[in-house]
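What follows is part of the complex, with its chains left where they were.
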Amino acid sequence: MIIGKVLGNVWATKKDPKLNGRKLLVIRTTGTAGAETIVAVDTIGAGIGEDVLVTKGSVARNSLGDRDSPIDAVVIGIIDSLEVDENLLK
Amino acid sequence: MIIGKVLGNVWATKKDPKLNGRKLLVIRTTGTAGAETIVAVDTIGAGIGEDVLVTKGSVARNSLGDRDSPIDAVVIGIIDSLEVDENLLK
């Protein structure tokens, strides 16, 4: 999974019907040297500015309960805290 | 999913028969530090210059209704607007 920050929302009127009713979040990944902006579906109520856990690929659908979904990225957790050994970052 | 802009079309006469009748769009991804150019199948009528949502990998087929498709990228939405908290971009 990757870590990202929720930046906002995406709106799309013309879309695959399987996206209907899905909340689409704009997320900036924070674990990579060059940050990337991706779009993920949210089912747990993540808010703007929160740090989240995003799962990608074909397993993301397992969080949606829809095996026929074309969605490849889903928010599966809102991060409370990250405990990291500072010495390992040196 | 990733965000990209439709740049144009790709034409291929010699191709896997499963691509027959499929509209192939050239898309420049805009969420990454270094933009990439990919090709995705469009089923919702995206036009040149529009910003779109692209899903990748094995789930992309779910948007085509063809489980035996060799296609790994599909346009699943035309983006109307992106609402992003400007303070989070600082």
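Should a chain be cited, it is by its letter among A and B, assigned in written order, with residues numbered from 1 in that chain.
What we mean here is this: contacts are C-beta pairs under 8 Å (C-beta built on N, C-alpha and C of every residue); 3 or more make two chains touch, one makes a residue touch a chain.
Quick caveat: nothing in here was measured; it's all calculated off a predicted structure.
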**Item:** Identical protein chains in the complete assembly, only 2 of which are shown
**Value:** 5
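Convention: only the chains that are shown with their structure count from here on.
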**Asked** What's the rotation, in steps of 5°, that superposes chain A's Cα atoms on chain B?
**Response** 70
**Request:** Please report how many Å separate the Cα centroid of chain A from that of chain B, as a whole number.
**Result:** 19
**Prompt:** Mind pulling up the chain B residues that touch chain A in the complex?
**Reply:** 1-3, 30-34, 43-46, 53, 55-63, 74, 76-85, 88-89
**Request:** State the interface residues of chain A toward chain B in the complex, per the touch definition above.
**Result:** 5, 7-16, 18-19, 24, 26, 28, 34-40, 48-49, 57-58, 60-61, 68-73
